[in-house]
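As you look at this complex, bear in mind that one protein chain is not there, while each of the others sits in place.
And now, chain A:
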Amino acid sequence: MADITISHLVKTYPGGTERATDDVSLDIADGDFTVLLGPSGCGKTTLLRMLAGLELPDSGSIAVGGKDVTYLPPNKRNMSMVFQSYAVFPHRKVRYNIGFGLSMAKKPKEEIDRKVAWAADLLQLGPYLDRLPAQLSGGQRQRVAVARAIVMDADVLLMDEPLSNLDALLRLNFRSELKKIVKDLKTTTVYVTHDQSEALSLGDRVAVMRKGQIAQLGDPLDVYDAPADRFVGGFIGSPPMNFIKAAVSGDGGALIVGDQRLRAPSLLQSYSSTDVLLGVRAENVAVDTQRSSGDVPGTVLVVEPMGSSILLTVEVEGQTIKVQAPPTFRTSPGATIWLTFSPNSMRFYDSETAMALVAR
């Protein structure tokens, strides 16, 4: 167990023109579960591989437990890792695979046996210990990869999209198991995923990455609730956050969306007469078939029942947004409905830089 300090890591692959990680700095506290989240190609794997020592940075440094490990070879770092491809050794039985790290460290046989039994029990691999990986299903191989990583007493546990090859149901089940296992281990964990729901459900903290940089770092609810910029809001959440072009009135007291005027929160006082982007999540828009005070009219374009809710695509003042209505709400395409944005859940972004506005 150890804390991790990543500072100013820059990596450009040979032959590449863009930086795979671009001056990334990140502090991870001892025992924390940090998720690196971002679209494919944003540099998550690169960052993780530099942590593991499988890739060397062009500049910057990594310290684990206060010790600089930037250029230390992987086998000297006392880390363990779950590979996206599993990388379970095909020529050896499950038992050997799980105990691999321990036997490389020349641990006594009883200890290896005990730990392998413990991990196999935890991951329900008991019946498969004497099989070869080729005789296992994808989900079981996945478990072997996790078991191999958790027997290690490593300082840091790294996981690269460990659930991405599982089918949806298995993924959901294994996700909660994994969360429990890692919580009990109390090992500092860095977890890479492109799946925002996985990130929100697993992480103590989420680092959202974009083009080799960290766009936002925070606990999952913060990141979901108050995205630091338009990219993060658009990437996290299903459906993603709505962004509506708006303007602040001359006196700063009203928000103008098309022909509609809404009451502006006090934050916008200092942004009078500027164009802004209004960010609001689908579930924070209340819908009604009747008009009440302060509401905005919209035309329903698409109705998608989702079971627990109904997802509406609504046109408001020439802009299309997604709205989540209760399952009992009845409407049909072409109907006019009335929307209310709850003042506390509105977020505002600079219309040019797309960064969150702060009170000034």
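Here, contacts are C-beta pairs under 8 Å (C-beta built on N, C-alpha and C of every residue); 3 or more make two chains touch, one makes a residue touch a chain; residues count from 1.
Just so we're on the same page, contacts and distances are computed from a predicted model.
UniProt records the chain missing from this view under the protein name "Inositol transport system permease protein", selected from "Inositol transport system permease protein", "Sulfite reductase", "Thiolase family protein" or "CDGSH iron-sulfur domain-containing protein". Set against the missing chain, the residues A:Ser59, A:Ser85 or A:Asn173 yield one that touches it, A:Ser85.
Only one residue in the set A:Ile4, A:Val24 or A:Met152 touches the chain that does not appear here, and it is A:Met152.
Listed by residue number, the positions of chain A touching the unshown chain are 52-54, 73-75, 77-81, 83, 85, 87, 89-93, 100-101, 104-105, 132, 134-135, 148, 152, 158.
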